[in-house]
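One protein chain is absent from this view; the other protein chains keep their places.
== chain A ==
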Amino acid sequence: MPNKIANRKVICDVLMEHAKTDKDVVVLCSDSRGSASLTPFFNEYPEQSVEVGIAEQDLVGIAAGLAACGKKPFAASPASFLSTRSYEQCKIDCAYSDTNVKLIGISGGISYGALGMSHHSAQDIAAMSAIPNMRVYLPSDRFQTRKLFEALLQDQKCAYIRVGRNPVEDVYTEDDCPFQMDKATLVRDGEDVLLVACGEMVRPAVDAAEILEKSGISASVLDMYCVKPLDREAIVRQASKARAVVSVEEHSPFGGLGSMVAQVVGQECPKTCVTMALPDSPVITGTSKEVFDYYGLNGEGIAKRAIEALGK
């Protein structure tokens, strides 16, 4: 049965569990508590909830001020607005001032589908990763999202976390979700081609590996949920034994996971790198699935590009 639980819902569950015993855990929203699935948190912990209205600059500035005074703020707002409208606050008030603000970009990538480019965040990985002292995470499924947030609750540094709007197929299970902070998860090992993906593209990469296996091609799949700090060692380890590398992301082709992977492979173990990403244009109108299918960002599409890359 397909998973019906979105990653954002899991975030709310984890934060509520911790808010019960840790009064410093604070959630901020910019009229986004519903979109972020954080309404239960606001209802259960009103004194640890801050509504700032539709004011993303204020959202991040206030979060930084709270953090500077010892609180543990989690500021949730659509990734499209959080990563652009409040970009300077993310840069100066969070990263540069070194405050413990966790920025949750909800409905990331093209989650908002037909709402169009104003609501899409196909630039957030590039933008956020370029800020010194900012970490960037894109968890792949609900089980990993839980483990990531459990880890983030324990540290004191700022981070940007992007999650999608819709439930995604599981990559892991409740009992089998290997996780080490800032280390990519090797979902499956292989010899011929390396598939590196982040966020919602991990599951299609796993699907692609299964398709490739049927054609006698052995693919490894690396879940690079930690886009920054990028797990360079894992890339080199897996890419070294492969003949080609395919990166997959729900992002612009510039400055995202593909750019970073190509940089590492080019320096450490040069070989064919294919970057699969959204186009450098407003995406075609449709649901996430329709858009991904159109651009080949699904199991079949990834497998096809991997075969092409190996044929070079």
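Throughout what follows, contacts are C-beta pairs under 8 Å (C-beta built on N, C-alpha and C of every residue); 3 or more make two chains touch, one makes a residue touch a chain; residues count from 1.
The working rule: contacts and distances are computed from a predicted model.
According to its UniProt record, the chain left out of view corresponds to "Transketolase" among "ABC transporter substrate-binding protein", "AzlD domain-containing protein", "Transketolase" or "Osmoprotectant transport system permease protein".
Across A:3, A:84 or A:97, the residue that sits in touch with the chain not pictured is A:97. Residue-level contact of chain A with the missing chain is found at 26, 47-48, 50, 52-53, 55, 57-58, 60-71, 73, 88-89, 92-93, 96-99.
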